[in-house]
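Take this structure, written in structure tokens, and hold onto it; I'll ask about it next.
All protein chains but one are shown in place.
A and B are the chain letters, set down in written order, and residue numbers restart from 1 in every chain.
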Amino acid sequence: MNGFWLVVGRDLALARRQGGESGLALLFFVLGTVLFPLGIGPETQMLARAGAGLLWIMALLAVLLSLERLFQTDFEDGSLDLLIMAPLAASLTVLAKCLAHWLATGLPMVVTAPLLAIMLAMDPAGLGALTLAMLLATPTLSLIGAIGAALTVGARRGGVLLTLLVLPLYIPVLIFGAGAVEASVAGPGAKGHFMILGALLLMAATLAPPAAAAALRHALE
Amino acid sequence: MLEARDLTCVRAERVVFAGLGFRLSAGEALLVTGPNGSGKSSLLRLLAGLLPRAAGQVLWHGTAIDDDLAAYRTGVHYLGHLDAAKPALTVAQNLAFWAGLHGVAAERVMPALASFGLDGLASLPARFLSAGQRRRLALARLAAIPASLWLLDEPTIALDRENVRASEAAIARHRAQGGLAVVSSNVAIALPDAHGLDLADFAGRGIAWPDDEAVP
Partner (left out) sequence: MLHRFANPARFLRIARWVVPWSASLGLVSGAAGLYLGLAGSPADYQQGDTVRIMYVHVPAAWMALAAYATMALASAVALIWKHPLADLIAKSTAPIGATFTAIALITGALWGQPTWGTWWVWDARLTSVLILLFLYVGYLALWNAFDDPTRAARAAAVLALVGVVNLPIIKFSVDWWNTLHQPASVLKIGGPTIHPAMLTPLLLMALAFLCYFITLLLLRVRGELAARKLRALQAARAEG
């Protein structure tokens, strides 16, 4: 298990030192969200109605943006060969990299989302649900995205392709994530939504690492 | 003991080499040569279990490596064309990560760096290293992490004469301790009493179907 945390630590150190990518994803999340009122108008009623869905879509896109490099840099500099050969099982390496990716990109978004929601005039009753739903769902986005990132390692135009492959798989997260906010604002509460988001996270945590590991092994062939 | 039997390698549907075999005992080395595209890198990746074999077997101490690939790999060093150095981490951090991943104590990092003359650069981010220095960082991994089989793909590329000698000495020490080495190189490298393997002798032709249809 020591190796697992070493990989997490290394990826976090790289994310911090290279500064760029994870910070850029957060910036993209903020900037994209801020653009929407400029596009659809500043009426608070409309913003409040569209806010949750909008934040979720921006979160999906921002995560995707940062996923392209998840395995690609390790592939390009030869680290991936050594990671696959190392004693740590490949699916645990993937899981560690997903955890680091989430800590560097998902978590800052979870923290930022309520602030943006206030700017979008969202009902305060939905803020708690939004944060909790994001906390449950952003790791799922990293995990599912890891499959796409592993499949497109070494591909031509990997980034665009990654978006095409992964976005359809993100639909359940989008539906239940945005639904959670809506349900808690409308009244009935979002317990069911949280449970489904939790189930999606558990499924992704068990199924995505082996799938991504298999894709990575094939990428090195 | 490492033994390869009747190895066939297929890349992008083409047969790269076929019917390749060799046998290495403790302390022995194999020098792999051959023209460009003859499959030197492929052979090393295949021995590392990174590439699938189209046919044949690789035996490590008499058992097929696929039986327990993870266990086999713990005793193997693979040094490819790329140096796996992260520009944002320091030289010492780069090596310490791989050492830690293999459960090797951190104390072994500095002596390993010193054996390739990198101890003075230990706290420098790897982005400032020259190609030769990065290669030495990759070679220092061999010194830091014990493994009984070394698979080295053009290990001396980008090295100056002094460091070529240092790497030859490292391979010699490894063999003296009973280690095995498979080295591919198209430049002169001193490997006393090494077996030779010229891949031109095993060049494959055409395309492979898994069954009987021979094309063309």
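In the analysis below, contacts are C-beta pairs under 8 Å (C-beta built on N, C-alpha and C of every residue); 3 or more make two chains touch, one makes a residue touch a chain.
Just so you know, these numbers come straight off a predicted model, no measurement behind them.
Student: For the chain omitted from this view, which of the shown chains does it touch?
Tutor: Hidden chain contacts in the full assembly come out as A, B.
Student: Looking at A:9, A:23 or A:172, which makes contact with the chain not pictured?
Tutor: A:172
Student: Of the residues A:24, A:107, A:121 or A:155, which one touches the chain left out of the display?
Tutor: A:155
Student: Touching the absent chain: which residues on chain B qualify?
Tutor: The list for chain B reads 10-14, 52, 205-207, 209-213, 215-216.
Student: For chain A, which positions touch the chain that isn't shown here?
Tutor: Residues of chain A in touch with the missing chain: 147, 151-152, 154-158, 161, 164-165, 167-169, 171-172, 175-176, 179, 200, 203, 207, 211, 214-215, 218-219, 221.
To be clear about the criterion, only the chains that are shown with their structure count from here on.
Student: Which residues of chain A touch chain B once you look at their complex with the stated criterion?
Tutor: Touch residues, chain A against chain B: 2-3, 6-7, 10, 13-14, 17-18, 76-79, 81-89, 220-221.
Student: So in the complex, the part of chain B that touches chain A is made up of which residues?
Tutor: 45, 48-52, 70, 73-74, 76, 78, 80-86, 88-89, 93, 97-98, 100-103
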